[in-house]
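Report on the structure given below.
The complex is shown incomplete by one protein chain, all other protein chains being positioned as in the whole.
And then chain A:
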Amino acid sequence: MDAILCQKLTKKFGDFTALDGLDLAVEKNRVFGFLGPNGAGKTTAVRMLTGLSQPTSGKAYVSGEEVTPRNLSLRSKIGFLPDVPAFYGWMTGREFMLFSGELHKLAPKDNNLRADELLELVDLKEAGKRRVGGYSRGMKQRLGIAQALVNKPEVLFMDEPTSALDPMGRRDVLNLIERLSGDTTVFMSTHILSDVERVCDRVAIISEGKLITSASVEELKRKYSTSAFEIQFEEEPTPILTQLLKMPYVKTAEVRAEGDLKVVYVQASDLAKAKTEIPGIIAQSGLTLTHYELTTPSIEDVFIQLVGNGAKA
C-alpha cells in the first residue's frame, strides 16, 4: 500500500490553477522530495494532503485513508511542519509540546517524556523553558519539527523544512530526516536541491502546478543529465575547442570564463568514446593541461533542464 496517493488532485483559486491534476504515489517509509520553484504549487499540495485545504477536484489518500477536513483519525497518523510555523507567543516551547501531545491524546506521563525527548532531539531542551515569542526563526523551525513528531507519525509532511535554518541547523534536520527514513514516510517539499540530493529516495518535480516528472534521484540523473568534461589550460584554449567540436562523439563544447580562468566544458554524446579520445586530442594540442575532470551530473542540472527550460518528461 502506498503511503500517499494523489488522484487528479486539483486546486483552483478563481481562474488561477494552483495545482493541476496531480497524480502521485509515494511508497511507505521513503523520503520523498517534492521539488519545484517558488509558486509551483508545493505548499498548496501539502495543505491538501494534510486536510487543511479542500481540493477543487480529485482525491488524496494518506496511510490508506481519504483526506478530508473532517477525517480526524487520519490526522493522528500524520505530522505536519508548515513552511513558516507559527506558535502562541505566550507559551513556552515545552508548553507547546505538551499542548500538541494533549491534542494527540497522549497520557500525561508519556506526554511529558515525549516532550523532553523531542526538545532534546532538536536541541531546545534549555530554550524549552522560555516563551516562544522570544525564539529566533531557526528555533521556531526546530520546535515545529519537534511538534510534528510528537505522535510518532506514519507520514510526516514538511514544507520547506530547512529554508530558515543556518548550515548547522540544516545539517541537523537532514540528519534527523535520514534517521526517520525506514520507519516513517517523509514528504518534503523544497526548492533546495542539495537537500533533496542528500536525503531523498525519490523526487517529484512540479512547475506551474503541473507534475513534470517523478522518479528516483539516480533515474533522473541518468535520464536527464549528461556527464561533462571540465578542462583547463595555461594557454588560450580556443584552438582545441575548434578541434573538439569536429569530433562526432562531442555533443557540445564551449569555453566558460570563471574569474581569470577559461574552462572548456565538453558534453559527450558517446561518453565511453570521449573518455578514451579526448586525452589524446589534449596531448596533440601542445597546450599545458592544468585541470582535467569528468564531472558527475547533479539534481540541480536535472532541475534546471526540466524546469528552467520548461521541458516536459
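Just so we're on the same page, a contact is a pair of C-beta atoms (placed from the backbone, for glycine too) under 8 Å apart; a residue touches a chain by one contact, two chains touch by 3 or more; residues count from 1.
Here is the rule we use: contacts and distances are computed from a predicted model.
Write down which listed name, "Aromatic-ring-hydroxylating dioxygenase subunit beta", "Glycine dehydrogenase subunit 2", "Multiple sugar transport system substrate-binding protein" or "ABC transporter permease", is the UniProt protein name of the chain that is not shown.
"ABC transporter permease"
Any idea which of A:R30, A:H104, A:R202 or A:K221 touches the chain not displayed?
A:H104
Return the single residue from A:N29, A:S76, A:S163 or A:Q243 that touches the missing chain.
Residue touching the chain left out of view: A:S76.
In terms of residues, what is the contact footprint of the unshown chain on chain A?
47, 50-54, 69-70, 72-73, 75-76, 78, 80, 82, 84-88, 90, 99-100, 102-105, 144, 147
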